[in-house]
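Heads up, one of the protein chains got dropped from this complex, but the rest are sitting where they should.
Right, chain A next:
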């Protein structure tokens, strides 16, 4: 009879595990403190309390889809398993002073996103760079995003910024004054320190991830037994994806001639759509 769409009050539903958030970070569940208001519309009756985490989750998902859409060169990010507020990332530097550097980092997003501070970016290994704290590895993000503005600022911009600093060195108000001094006074030494830093970072590439998380990014030496198949899949992906899109499963109908708004305006009725 009637299709039952609403599934509330439905104990017959499969256990939670069967239907998870079909989000990009699989299994990642938003776990946050009682989220602070994401909008001014939450009601006092608890509606917001029940759904706030969903809003946050989807705000972050939207940010993540934006990142994907930007196709930032040489940057890969992955939200953590435990919290969508924590993203693991890695930057590949392809030329310039930091050429061949592979820098892992973690993005921490405030739990009142998008109404809080700007996200923080912390490199796993403190890179030798004027804008990176030599102890904590934290990148000075705030200089680019003095105040985080919803709708205007997006996380992909932060990632873009994190990449840019390695191509265009800015020495104003440094987090690492030593680096600036060398940069200004002894550029050769600066360069060699950078090279050392890059080497250091790369030597730690195969270390266990700093944060124990199933989705943390970890590198391992090339092992055909493990990687060959994955590589093939990556290259096959495009084709598969295309086939999937073409799938005969669903097809709508259209007899509207492009550029017209009259129904059945196509001259010849196509046999198949």
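Brief remarks follow.
Keep in mind that, in the parts below, contacts are C-beta pairs under 8 Å (C-beta built on N, C-alpha and C of every residue); 3 or more make two chains touch, one makes a residue touch a chain; residues count from 1.
Here, contacts and distances are computed from a predicted model.
According to its UniProt record, the chain left out of view corresponds to "Family with sequence similarity 160 member A1a" among "Metaxin-2", "Family with sequence similarity 160 member A1a", "Transmembrane channel-like protein" or "Proteasome subunit beta". If you put the hidden chain back, the residue from A:93, A:122 or A:162 that touches it is A:122. Taking the complete complex into account, A:136 is the one of A:136, A:164, A:192 or A:218 that touches the chain left out.
Only one residue from A:72, A:86 or A:217 touches the chain missing from this view: A:86. Listed by residue number, the positions of chain A touching the unshown chain are 1-13, 15-17, 19-23, 27, 29, 31-34, 38-39, 41-43, 45-55, 58-59, 61-63, 65-66, 68-69, 81-83, 85-86, 106, 108, 111, 114, 120, 122, 136-138, 150-151, 210-211, 214, 238, 245, 247, 249-264, 269-273.
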